[in-house]
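Here the complex is missing a single protein chain, while all its other protein chains stay put.
First chain written, first letter: the chains are A and B, and each begins at residue 1.
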Amino acid sequence: MSLSLLAGAETQAMSTHIANFVADFVGLEATWPFHALSMLVVATVVVLVFVTPAGLAGIYLERKIAGRAQNRVGPNRVGPYGLLQTLADGVKLLTKEDYIKPGTDEALFRFAPYIVFLSVFAGICVMPFGPGLTPANLDVGLFFFLAMIGIETIGIVMAGWASNNKWSLLGSMREVAQVISYELPLGLSAMVPVIAAGSLSLVELTDYQQGPIWNWFIIRNGYYAIVGIPAFLVFFVSGLAACKRAPFDLPEAESELVAGFHTEYSGMRFGMFFLPEYVLMLTVACVSTVLFLGGYHDPFGLSAEGGMFHGVLWWGVMWFMGKSILSWLLVMQLRWTLPRLRVDQVMYLCYKVLLPISLVLILLVAALKLIEGAN
Amino acid sequence: MQSFRQWASGVWSGLRTTFIGLSITIPYLFRKPYTLQYPEELPDIPDTERGLHNFEIDKCIACDQCAKICPVDCITIEAEGKGKFARMTKYEIDYTKCLFCALCTEPCPTDCIHMGPTYDLVGYTREEVIIDYADRENPRTFSGEEKIPYPLANMMRK
Partner (left out) sequence: MTTIQGVKFEGEAVAPTLPRDIQTDEMVFNMGPQHPSTHGVLRVVVKTDGEVVLDCHPLIGNLHRCAEKILENLTYTQGMPYVDRMDYLGALNNEMGLALAAEKIAGVEIPKRAQYLRVIMCELNRVISHLFCAGQFGLDMGAFTPFLYMFREREEGISLINQVTGGRLLYHYIRYGGVTRDANQEWLDAAHKYCDVVRSHMDEYNNLLTYNRIFLNRTCGVAMIDKDTCLRYAVTGPILRAAGIQRDLRKDMPYSSYEDFDFEVPVGPFEEGVVGCSWTRHRQRLYEIEQSLDIVQQAIAKIPDGAFAHPKVTRAWKAPAGEAYVATESPRGELGFYIISDGSKMPYRVKTRGPSFSNISLLGECSRGLLIGDLIALIGSTDITLGEVDR
């Protein structure tokens, strides 16, 4: 799946290079199997080298924030400041018994974590991390991201259904209802900057906001703030629900459903659910940065066309990751602040609060766009 | 209109209380943690703590008072000889049963058994937590002030 989707300009060039090199080495013509295999290698390396550490860092940060917010210390034993704690836990998960209890639908049970893992890691491939650094620069990048969140649900439903556990089943049913519903406000509030910028490509959406801070969509030209700020809030809340974070962590609500859909998973299969959760949070934070907070542009206009840092990779990556990580941390802090909603209240919030607001915002932004065009 | 006002006030109070909550939890990120780093930092144990017993074998006259009052019969006493020449061969407290109620310290005529400050009772087997205080080969010496740390602390100091 990620084979063709990862074919962004840079990765494609790299994989062509590798394919030619390998074909040359074995003395054959560089035909499509070489290209396909080298693309697969590049995609795997990108995901494993860049995204997995981000997920591990997320788990560490979450524990540290949970600790400090609760007047505790958090992990501090393994490595300096407990930095190696997540790694140690990963080793523990890897070495644990791979137990599948009797009565499960084994094929689905084994397959479910891979769907979750793949879809989440594919979703982050369309992010514009910096100028010229987009693993897959799709014209419908935003749409692709929303689609990947939808596919992740399938994996979770499979996990809940195959587990032969009523709590898991209930958790996965909640997940379906919740994520499918929140796709609506998530997509609709994302449409607000899309209408203003006139593109679904995340790179074009970013470049639409280049320049100083008042060009960022959230407060663009001052008057866009009346749609920007509410749209950001709606997107953020829907994003929380889409990645099942507190206060919307109903699919795994530990005090109600024990652990929800992954009750019966242990060892690395559980890890395959756990790591993507943090990567998905990062993805949602990245998308909100791209849509509302100017992507990889800094607030001083230095990275705009003609600025002194225009097209400078490290400058862009620094600002992009800085902004994304701030929203990421806010997501974590919210988990340790708020109680959990009830299942019907989650639906109420979606259909009666966020959906109407985002529809009104779409009307407003269209009107603003028209007025802007008329002047 | 009435229901719209209700709706709007609900949305507003949701946002407002979320920010109030964040304004409470975020400052804690920059505050000193409350917790103790246990094996290195030990908690203050008051003198009144009812931990493992301090037993002074030299004072004991094997009168069996403590074993009699024990509600769970966790004290076993065996002695050789009679009266003045009695020699204690066994004074065993079964800590798998002990309630730490301190009733055994009260009837002692020679004041030889007290509740000590040691609170760690760990072992790999059940036999390890049955302690024979009359074992002269490996005597257990407790003093009132000394805090016997958790075995983990010893391991980490090495």
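Throughout what follows, contacts are C-beta pairs under 8 Å (C-beta built on N, C-alpha and C of every residue); 3 or more make two chains touch, one makes a residue touch a chain.
Keep in mind it's a predicted model, so treat the numbers as computed, not measured.
Trainee: Considering the whole complex, which of A:G74, A:G160, A:G228 or A:P247 touches the chain not shown?
Mentor: Selected residue, touching the omitted chain: A:P247.
Trainee: Going by the touch rule given at the top, which residues of chain B touch the chain that is not shown?
Mentor: 10, 13-14, 16-18, 20-21, 24-25, 34, 43-44, 46, 48-50, 69-71, 99-103, 106-107, 115
Trainee: Counting contacts across the full complex, list the positions on chain A that touch the omitted chain.
Mentor: Missing-chain contacts on chain A: residues 66, 69-72, 166-167, 170, 173, 246-247, 249, 253-258, 336-345.
Going forward, only the chains that are shown with their structure count from here on.
Trainee: State, to the nearest whole Å, the distance from the C-alpha centre of chain A to the C-alpha centre of chain B.
Mentor: Spacing between the chain centres: roughly 48 Å.
Trainee: Going by the contact rule at the top, pick out the chain A residues touching chain B in the complex.
Mentor: Those in contact with chain B are residues 65, 67-73, 76, 233, 333-334, 336-338, 352-353.
Trainee: Quick check on the complex: what are the chain B residues that touch chain A?
Mentor: Touching chain A: residues 7, 11, 15, 18, 21-22, 24-26, 28-31, 33-35, 37 of chain B.
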